[in-house]
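Notes follow the structure.
Only a portion of the chains appears, each positioned as in the full assembly.
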Amino acid sequence: MNKKKIINDPLYGFIHIRSDLVFDIISHPWFQRLRNIKQLGVTDLVYPGAVHTRFQHALGAMSLMERVLDQLRFKGIEISDEEHEAARLAVLLHDIGHGPFSHALENSLLPGIRHESISYLLMNEMNDQLGGALDLALKIFRNSYSRRFFHQLVSSQLDIDRLDYLNRDCFFCGVEEGHIGVDRILLMLNVHKDQLVVQERGIYSIENFLNARRFMYWQVYLHKTTVAAERMLVNLIKRAQALLRAGEHVAGSPTLQRFLANSYTLDDLRTNRDVLHAFAALDDHDIWGAIKQWRYHDDRILSLLASMLIERRLFTIRLGQEPIRKSTVEAIRTAISAQYQTLRADASYLFAYGSVTNEAYTEGEKINILTRSGELLDIAQASDLPNIRALSKIVKKNYLCWPKDVSLKIAN
Amino acid sequence: MNKKKIINDPLYGFIHIRSDLVFDIISHPWFQRLRNIKQLGVTDLVYPGAVHTRFQHALGAMSLMERVLDQLRFKGIEISDEEHEAARLAVLLHDIGHGPFSHALENSLLPGIRHESISYLLMNEMNDQLGGALDLALKIFRNSYSRRFFHQLVSSQLDIDRLDYLNRDCFFCGVEEGHIGVDRILLMLNVHKDQLVVQERGIYSIENFLNARRFMYWQVYLHKTTVAAERMLVNLIKRAQALLRAGEHVAGSPTLQRFLANSYTLDDLRTNRDVLHAFAALDDHDIWGAIKQWRYHDDRILSLLASMLIERRLFTIRLGQEPIRKSTVEAIRTAISAQYQTLRADASYLFAYGSVTNEAYTEGEKINILTRSGELLDIAQASDLPNIRALSKIVKKNYLCWPKDVSLKIAN
């Protein structure tokens, strides 16, 4: 069978599958599963177009990696065929460890476990299945390969992952301002002493990229309604966990129930293949399928949150720079307890507060500029304006969200 | 609360919600449900970008309706505010009766029931809930309103529905050739004696539209791999029905189980609100959620088909103009029975054959051209080439599909 196939992509036109190995990995059930995990979780409740999946993103990232490596070769950087394929595989698989609603659920289903760690476990096992074909890809992924720029292309402040997701997310959301000049950025990349660098005349493109990313954070990723929906989802899952662990029946696929009933650690995933495999079977359908049934549960909090999410009756949210006062939190708890005639402890499921942060540029892991005279500079130093330094300031906002029908008079 | 909201759309930029009534309808749980029904069913197995939903399409169609009505007003056609809103509502709700994987499942879950009939039932009930606010929209939808062009905008060979879905489907699939000139078509529309007509200088745009539609049929809607996946889904549902009705346990949400267990008729939906409401709760999650669990069912055929769909190990398919011979069908039945050690009767679940047809233009319900001299002509008569007449020929192709691992030597 001819496995050199072509896949249509709304952004890039065609994505080529260049080898049997790539084909086999894309066909792997763990990779196919990414078809059913939306890239942006609940964001489509705000931007209805944002229903694109992690499957598309992974393919897109592989495709960009191919282009950047071809460009680097054209510039005279030696890249062997093996390295070329390994780098494409590394980025193809870099997100394989994402579960459904990753950002929302990492605080409930798998507390404290980063998806990169799970990606590594899954890649490792795939590597075993494939007789070591992913050895080099794994090295690159783990940053243990001597030519560090490969890892930097997979994971850094200016990696292929970000280039694809920014481009893709703004495309599907219909948010033009997030648009970046991917082609020019790829053209400006180079390798200097095995480090990924940007040629000096590319600094405005990088600035543009950092600004676009910051824009997307405020306009999409941390959009206040998205934050509210995510908090509702977290509260809902926590309620389901509490009920289940208290012995109540809570509907859901066997896989989901397993993760609701247990608090697995990274160690569990590492040592118990069964748990890892179960995780690799979870997708959005498990979550939404369960929520749909929870609407009819006897527990009022569970059914209320489930209905609200399904029918998009989302929490009202205040998001801003003012701190959330303790007295406000207590006032809302009181109001909710009264409104829903629930215990004050249980009222916690019906509101949320906390903070979100946005850091467009992290000076620690810098983006290197290669000047015309051959020097390496951090971009925050190279730009002709203090804006990139400005962008590296962490911006923090505080939020408080609660059901729309709870009327709240807030002092400030 | 201000309900005049704006929704981002990747195709049209912004879609405006112009009134409280529109806002309330979009907020209705039956409408929100469309968020979880993919416009193109299983097509994303072939075009990964095709994950857009019926929710987006309905909003897009409403937005196009607004534009065409504004244009018509500018041309001097009197359209009252009430008509304007009713026409927008009619197209907004025209697909509300679609279930998950509509085209695939209309032969299994709700045999013989057209989604338009269900749309009508749901709109009717919403109208009751809203105290008659949808009266005129319903009239337009049912073609009982005297000014017929409103209905023609909602449903005809050149309706707003098709303009949006063609545009949207090719956008998300990444198939540039399906692109049509929506703006020019809208500009060319006019009303003549309460009929929708196209101005003569628009004929090439209509030809282009018909050609694009035909292209999308062969390249996307009837893509051979899509056809294979749909047939697998139909077979899988039928198998689940058979098992359930034979008394076996088959996992699935209570709602889905109800539809698997019973063969409801349109009359059941009409007379039994409970059935109608249950239908209006079904979405893609019910189907995929069940399929995910069926992988572990004891029934080998059920688990096999479920795994194949989930892991995208799709049937091989031959699609072409040659007829499928009876002897070929019997040969494949035999091969499958042998391979899977199953009864010949059960082998039917593991392959499929039949035909698909593509008719780009139906001469019966014609597209009217208004010539410069004031005559009305069927476009098939007006064009300067016999191609539109050519397009009105029905093209039929036959298919036969079966598991990849069943080797089959076929004569022709």
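Letters A and B mark the chains in the order given here, with residues in each chain numbered from 1 onward.
Basically, a contact is a pair of C-beta atoms (placed from the backbone, for glycine too) under 8 Å apart; a residue touches a chain by one contact, two chains touch by 3 or more.
Given the structure is predicted, the values throughout are model-derived calculations rather than measurements.
Participant: What number of copies does the complete complex in this structure file have, with 2 given?
Facilitator: 4
Simple rule for what comes next: only the chains that are shown with their structure count from here on.
Participant: For subunit A versus subunit B, what separation do you get between their C-alpha means, in angstrom?
Facilitator: Centre-to-centre distance between subunit A and subunit B: 32 Å.
Participant: Which residues of subunit B touch subunit A in their complex?
Facilitator: On the subunit B side, the touching residues are 7-11, 13, 27, 29, 32, 35-36, 44-45, 47-49, 51-53, 55-56, 59, 171-176, 253-254, 281, 283-286, 288-289, 292-293, 310-313.
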